[in-house]
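Only one protein chain is missing; all other protein chains are in place.
Note that the chains take the letters A and B in the order they are written out, and that residue 1 is the start of every chain.
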Amino acid sequence: MRGRSARAIPPWRTALRWVLARVGGALLVVWLVATIVFFALRSSGDPLEAILGGPGSQAGPEAVEAARREYGLDQPLVVQYLLQLWRVATLQLGDSYARRQPVADLIAEQLPGTLLLAALALAAAWALAVTGAIVSTSARGRIGAIVNATLRGIEIVATVMPGFWLGAVLILVFATSLGWFPATSQGSHPAGLVLPVLTLAVPIAGFLAQVSRDALLEADAAPFAVTARARGAGEPRVLLRHTLRHASLPALALSGWAFGNLLSGAVVVEVLFARPGLGRLLQDGALSRDVPLVIGAVTVVAVLYVAVVVLTDVVELFVDPRLRGPRPAALRAPDVAVGS
Amino acid sequence: MTALAPHGIAVRGLSVALPGAGAVLRDVSLRVAPGECLAVVGESGAGKSVLARTLLGLTQDVPGARVTAAELAVAGHDLRRLGRRGRRGMRGRDVALVLQDALQSLDPLRTIEAEVGETLAIRRVPRAERRGRVIAALREAGLPDADGLLGHRSAELSGGMRQRALIAGAIVGGAGVLIADEPTTALDATTAVRALELLGRLRDEGRALVLISHDLRAVARVADRVAVLDAGRVVEEGATADVLDAPRHAVTRALLAAVPSGPKPGGRVLAPDAPPLLAAREVTRRYRNVTAVDRASVTIGRGEVLGIVGESGSGKSTLARLLIGAERPDDGEVRRTAACVRLVPQDPLGAFDPRHTVERILRLSRRGDAPSPAALLEQVGLEPALLSRRPATLSGGQRQRVAIARALAAGPDVLVCDEPVSALDVTTQAGILALLRRLQRERGLAMVFISHDLAVVRNVSDRVAVMRDGRIVETGPTEEVYASPVDPFTAELIAAGS
Partner (left out) sequence: MIRRLGVSGAIALAALAVLLLAIAWPGLVAPGDPLAISPAEGFRPPSAAHPFGTDESGRDILTRIVHGASASAGIGLAATALGIGLGLVLGFAAGLGPAWLDAALGRIIEVLFALPTLVMALLLVAVLGAGAGSSILAIGLATAPGYARILRSRVRGVARSDYVGYARLEGDGPLTLFRRHIAPNTLWPLVSTATLGIGQAIVWVSALSFLGLGSPPPSPEWGAMLNAGRVYISTGWWMTVFPGLAIVVTAVVLTVLGRRLAGAGR
């Protein structure tokens, strides 16, 4: 709709709005996590019991006193809530009374291992997804139809495949029977990373592949692809300079969510492959009802997630210039008469 | 085989069969000399686009496609003998394609410079030389501020500028043969005229031009010769004036007859001094910082048809929504002395509940003692068998008729039609317009007819209002306005539409 528009929006305004939107989103996440934690703690009766490590914990009187003070349990509810918000916002993660260690230390120790796993898995998932998408568009005609159907089937199975089963099967085949890779591992020794990364990457790869393939097929049939071919572009050029970029957009938009999924999957994978990491820590904490530990870990996961989303947004800005916002109105001038 | 000058097209006995579609082109023959423009016209599905792509050698790349011809020479190349590589080599350099809807025909993620210069980049022309040739091509296509455009992307340009950039991308390689596939379909009337003038000029400079279109009026402006395609065959061919003035084949005659032209047949239905049923007085509607409708005033009296004409973005649809009461004006008022106003929408598919059958749709819209759904369908020329179908399974023309039937089900006094025929084929269009005229005559219905197509509006309306940028710049009895427009914009519109 043209109508008559007012003055153009300067680019710095657009950039400011983008930054504010991101910051607002991050704050919202923090607030939500704090609120969920607040209610979770008070949902099953005495929060003190939960903080100290569940029923059956043998916390001494000094621990009880410390907990009471730290969480402000003798203050009115509103004050407790604000205190909770403050603690989450400043990443004060408190102490795990069950383990008698600060939560922050515990997490800092285990975080790098999980991050390594997640980053490698995301890269692997992307590689698998893009390869799958390219293969299905390159194969044409009747062979193409068969290839496409097969890939679609693989993708469905990959998407629903539980990590604990895929990992177990991989261990059975590659570790126990063939002995190529170890069944358990830790640290960044490459051989020990292959199976865990693969287990983690497959479900995400399935999902990203579906999305990329649909986008690639759509881009391949779009008018701009026809125009490119009409200019004499060969298939490699059409793919590399035109359609791949379009096809990567939806997968890129999903990468933030995919990362969150990876962190979920990491819990299972670390338990299965007996790798130390944030996931194992979370499971331990849940099993032993070590609530401060679990809360701390969940908070860290939330923060990580927000960071990854912001990162993907920045990358998206590079890949899709249309997101950078409208340019000055000068170019929207009406058509100029030719040769008259 | 007659030797043609290097830039030209010689086709004889071309037949194309595509997997899943069967024979798409049958025994097609045509010739285009350099400096000549041949228009290929026909209904959608006649095979026009396949013809374009075959001349470019693109159809031959589709797996399972069969292309046979006694002669198939384009720009000096015998396409029957060329392999994949050869065909790719000639594209962009000797033959070039211009598509419609440049918003999607130019890669929206790449800059204008990259897109227009792609032919050169493929042939490894060095960067500095490429840039110079791109700027020259853009200027030749009528964009004097070429340097400023290079870094922008297609979405940042207006429709007309985009089409010029697309054309620049086609001529930058020095192609002697240009194939334009519906180049003006997505453009406003005035912009389309200028694009056609550009194509005409390129033809005058010695290129062979094939213009594919379903718009016969556009064709008449530029083409030297016309070939009519129907179900894959050329049914008539000749000089433009001959074909358009004295068509011989039934298909050609049907195409020409379907093009709306001339004044409303039958003239006014009722006397012009009936009291107004629907009046908008100085209505204004704003969205954020855009004024969609700016102090517009219209009146519709009993039994008369008011046409509202304007280009895209002029505010026509917003005015329609204000008239039916879907939105409230920010200033001014809409007075409805008519009991019942109904809308025939632009996109009937979206206006139907996807889960309802035609029967249920009509039944739910009935008010008072309206006729039964079957009777309603009959009034709009459809069979009662369609009652059990869902709108998504109907053709575009059938859906529009159901939309009209639904509007009639309430027994309206005023019918507001928002671009009711814009998405339809020329022949289907003619049928709907005839239906609307008949209904208006039989019931003395008042109508507001909104369209960007002047000829269509002229064919239906007693009075006309011309809109531009939210304002009504001229109103009056249709024939008077068309014969002697007062406002310069109106004059431009009328010149573009004829």
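Note that in this section a contact is a pair of C-beta atoms (placed from the backbone, for glycine too) under 8 Å apart; a residue touches a chain by one contact, two chains touch by 3 or more.
Since we're looking at a predicted model, the values are computed, not measured.
K.L.:
Taking the whole complex into account, name the chains on display that the unshown chain touches.
P.N.:
Those shown chains that the absent chain touches are A, B.
K.L.:
Of A:G132, A:G256 or A:G277, which residue touches the hidden chain?
P.N.:
Only one listed residue reaches the unshown chain, and that is A:G256.
K.L.:
In the complete complex, the non-displayed chain touches which residues of chain B?
P.N.:
These residues touch the chain not displayed: 324-326, 343, 345, 347, 350-355, 364-365, 367, 410.
K.L.:
To test your reading of the contact rule: which positions on chain A touch the chain that is missing from view?
P.N.:
25, 28-29, 32-33, 36-37, 40-41, 43-44, 50, 54, 156-157, 159-165, 168-169, 171-172, 176, 183, 256-257, 260-261, 263-265, 267-268, 271-272, 282-283, 285-287, 289-291, 294-295, 297-298, 301-302, 305, 309
Everything below uses one rule, namely that only the chains that are shown with their structure count from here on.
K.L.:
If you average the CA atoms of chain A and of chain B, how far apart do the two points sit, in angstrom?
P.N.:
The separation of the two C-alpha centroids amounts to 45 Å.
K.L.:
For chain A, which residues are in contact with chain B within the complex?
P.N.:
Where chain A meets chain B, its residues are 1-6, 140-142, 144, 222-224, 226-234, 237, 241-242, 245-246, 319-322, 326-327, 331-339.
K.L.:
Using the touch definition up top, name the residues of chain B that touch chain A in the complex.
P.N.:
By the definition above, chain B touches chain A via 53, 56, 58, 63-64, 88-93, 96-97, 99, 101, 104-110, 118-119, 122-123, 141-144, 149, 152-153, 155-161, 164, 166, 169, 173, 190-191, 194, 197-198, 201, 287, 289-294, 312-315, 318, 469-470.
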